[in-house]
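The complex is shown incomplete by one protein chain, all other protein chains being positioned as in the whole.
Labels run A and B following the written order; every chain starts at residue 1.
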Amino acid sequence: MNTEAVQVDERAGINLKPSSRQSEPYSIQAPVESGKTVGDITVPDPIFSCRNVDVYYGEKHAIKKVGIDIAKNQVLAMIGPSGCGKSTFLRCLNRMNDTIPSARVEGSIMLDGKDIHDKKQDVVQLRARVGMVFQKPNPFPKSIYENVAYGPRIHGLAGDRVELDEIVHGSLQRAGLWEEVKDRLDHPGTSLSGGQQQRLCIARTIAVNPEVILMDEPCSALDPIATARIEDLMEELRQSYAIAIVTHSMQQAARVSQRTAYFHLGDLIEVGETDRIFTNPRHKLTEDYITGRFG
Amino acid sequence: MTPAALLVALALLSVGAFWIGKSRSLAIVGGTRGVRNLHSLPSHYGFMTALWCALPALAVILVWLVFQDAIILRLVTDHLPAGVRDLPANELSLVLNDVRNLVAGNVGRDAVSEAARGAADEYVRLRGISRMSLTVLTLVMVVCTALFVRSRITPELRARNRVEKVVEWMLIGCSTIAVFTTIGIVASVAFEAFRFFSMVSPIEFLFGTNWSPQTAIRADQVGSSGSFGAVPLFAGTLLISLIAMVIAVPIGLFSAIYLAEYANPRFRTYAKPLIEVLAGVPTVVYGFFAALTIGPALRGWGESFGISVASESALAAGLVMGIMIIPFVSSLADDMISAVPQSLRDGAYALGATRSETIKQVVIRAALPGIVGGVLLAVSRAIGETMIVVMAAGLAANLTANPFEAVTTVTVQIVTLLVGDQEFDSPKTLAAFALGLVLFLVTLALNVLALHIVRKYREQYE
Partner (left out) sequence: MNSTSKPLKTAKETQAIVAATLSRRYWAERRFRAYGLAAVIAGLAFLVYLFFTIFSNGMGAFRQTQVRLPIYYDAALIDPAGTRKPDDLNAADYAAVIRNSFKLKFPEVEGRAATRELSRLVSGSASFDLQRAVVENPALIGTTVDTWLLASDAVDLLEKGHIERTLAEAERPLTDQQLVWLDKLDAENAVALKFNTVFLTHGDSREPEKAGIWGAVVGSFYTLLLTLLLSFPIGVATAVYLEEFARRNRWTDLIEVNINNLAAVPSIVFGLLGLAVYIGFFGLPRSAPLVGALVLTLLTLPTIIIASRAALKSVPPSIREAALGMGASKIQTVAHHVLPLAMPGMLTGTIIGMARALGESAPLLMIGMVAFIVDIPKGITDASTVLPVQVFLWSDSPERGFMEKTSGAIIVLLAFLVVMNTTAVILRKRFERRW
């Protein structure tokens, strides 16, 4: 394993031109033993505990024997090059892969000690506990108020209109959107700017009181100012929720997360404290990725 | 030559002209090796010669044929015996009709009067002269242009550009046919409708509640003078369309939802085309089905429940029309539902919504404008549908909202008023055009509105 990496490194040193580096993605072909993750995948008192998770899309083996814990009141960042399976893994956690007919998930994913694939586990209940924010803001074609009220309505969380108003108000406030929209709650959600739409989606998610929030590249469609606001928001939300975020941006991972997991071609290569991963990566692939040799 | 033979001859001559042009162009540059010295390909010179020959000749033939009949008839009329010529206009037109029929061979010589026979012979003689002169004129024109174009061919002649310009103009010409069709519809229908409104007041037509279009044929005839209050027709049309929509919208919408969101791909591959077969069945088949199967069946059921159902009830026609429109609604709704981005569904699922909650509150909500547009198009379909109501709804112009009674519709009345022999100046016939105008305007408004909504909706997710 190690010799292979060294050998690769030498070749990388020879090929200085960026174009030739791209044409020979040396590291990506490096053999990796699935399920052998560098670093400590466990945490004390985890909310999620995943072991030996495999995902197949038809014939394609998208996730290979991934095992990792997600801690409460912490942000876990998942990084890695495109197509490495980090989004796929994230979608396993609230069983969003169920909506893709060809997808098949194996292994154990325990939420609070109970397998989410257990027959007794209801997917609706699961998703009420594990909320998700998507890459592209996807507000419903309804008013701002109705967007936030949607979750409480379908789950019957509000006894009356007053309580619903309070939930909407509270959620928008915690998403940092209240001041901006309080005078136009009846405007369509799509009338907001991209960053506001994404915060609306976050408000929509926290209105259901989840325990975990999954974020799939939530800032990739946003400008830097909107991104900064979402990142601040994540820091606030971490006080109440466990957050798992997939991101393309290593800087973002470094800014917002306490733990970082590096994925590569369906394998979980390395997990560790964010500071440690970015200053002292142990695996060659991780190092090559965070130092920008590929990706 | 008959016009058909002349057209064939013209086609052959154009092929000849093509070869003249092509060989001339090759000849002036000294054979195939000199083609590089030509501005365009030899075939372009050929096409140019052929087009220059055929198009003017074609125009002459068309104009000639359009006016030939009218001019000959005028001459024949002048040639008629004085006694016949002085007949009132409508009787004279009967004689001329005989002449036409005799010439066309639709009636035997014994069936018409002496005067008509003489006129027919005169007609045939004049037509012979006319055709002969047209033939000569066309052929001379073609040959002259071919020779003229041939003499003008030089290596510098931009034959390709000229041919392509003509082709482009022909394409433009074809594309204007749609516009001319609309103008034709509006002009012809509106013209006849205005003649109707000069006899019957538009107020009476639009707001009158009594419809009995049987008018006296002769001025001295006793009896019905005809009344043209079209409200019962409008009401009947709306009643039947409403019944059709009550059937088609829920069934169409729910099957679209099921096929788009629930059905497994195998079921969908078979069920979707099968449902669309319903749209391919000719309306006359539905009409027959409604009149012979559904109508009597409904009456039978009505009797067993003690309800009196007319055998040509609005319910039977509306029910079958609804069946016909199901695939229309379902395929449009399917399109609209498929256009809703997956991200919206994901958003709802991620909040823990069940599938039906997602569909009802997010997908349908998002697709609503498109679905409304589709339903409006379906309404326009139902209003304009003819055969089902002609065969299954009655002629009785009842003003009622009871679906078990017989009602009549705008389209039924148009067909009834216009099928069979008719003259173009009785209010009875012209009323059909007035109804046609209303039908056209209403469906046009619905279509424009619906297409606008649907397009706006499509743009939103593109």
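Just so it is clear, a residue touches a chain if its C-beta (ideal position, glycine included) is under 8 Å from a C-beta of that chain, and two chains touch if they have at least 3 such contacts.
In this text the structure is predicted, and so the values were computed from the model without any measurement.
Asks: Just name the one of A:D122, A:D186 or A:D275 that touches the chain not displayed here.
Replies: A:D122
Asks: If the hidden chain were put back, which of B:H79, B:K360 or B:R458 would touch it?
Replies: Answer from the full complex: B:K360 touches the omitted chain.
Asks: Touching the absent chain in the whole complex: find that residue among A:P81, A:G195 or A:P210.
Replies: Only one of A:P81, A:G195 or A:P210 touches the chain omitted from view, namely A:P210.
Asks: In the whole complex, not just what's shown, which of B:N37, B:S113 or B:T176 touches the removed chain?
Replies: Missing-chain contact among the listed residues: B:T176.
Asks: So which of B:V84, B:V362, B:M391 or B:A431 would be touching the chain we can't see?
Replies: Here the residue in touch with the unshown chain is B:M391.
Asks: Out of B:A111, B:I203 or B:L292, which is the one that touches the chain we can't see?
Replies: For the chain that is not drawn, the touching residue is B:L292.
Asks: I need the residue numbers on chain A that touch the omitted chain, in ascending order.
Replies: Its contact residues with the unshown chain are 122, 124-125, 128-129, 154-157, 163, 166-167, 170, 173-176, 178, 206, 208-211, 229, 232-233, 236-237, 240.
Asks: To test your reading of the contact rule: which positions on chain B touch the chain that is missing from view?
Replies: Contact residues on chain B toward the absent chain are 66, 69-70, 104, 106, 160, 164, 167-168, 170-172, 174-179, 181-182, 184-185, 188-189, 191-192, 250-255, 257-259, 261-263, 271, 274-275, 277-278, 280-289, 291-293, 323, 326-327, 330, 352, 354-357, 359-360, 377, 380-381, 383-387, 390-391, 411, 414-415, 418-419, 424, 432-433, 436, 439-440, 443-444, 447-448, 450-451.
Note that only the chains that are shown with their structure count from here on.
Asks: If you look only at chain B, which of its residues touch chain A in the complex?
Replies: 265, 341, 343-354, 357, 361-362, 365-366
Asks: Quick one: which bits of chain A touch chain B in the complex? Just the residue numbers, please.
Replies: Where chain A meets chain B, its residues are 94, 96, 99, 101, 124-128, 131-134, 136, 138-142, 150-151, 154-155, 201, 204-205, 208, 214.
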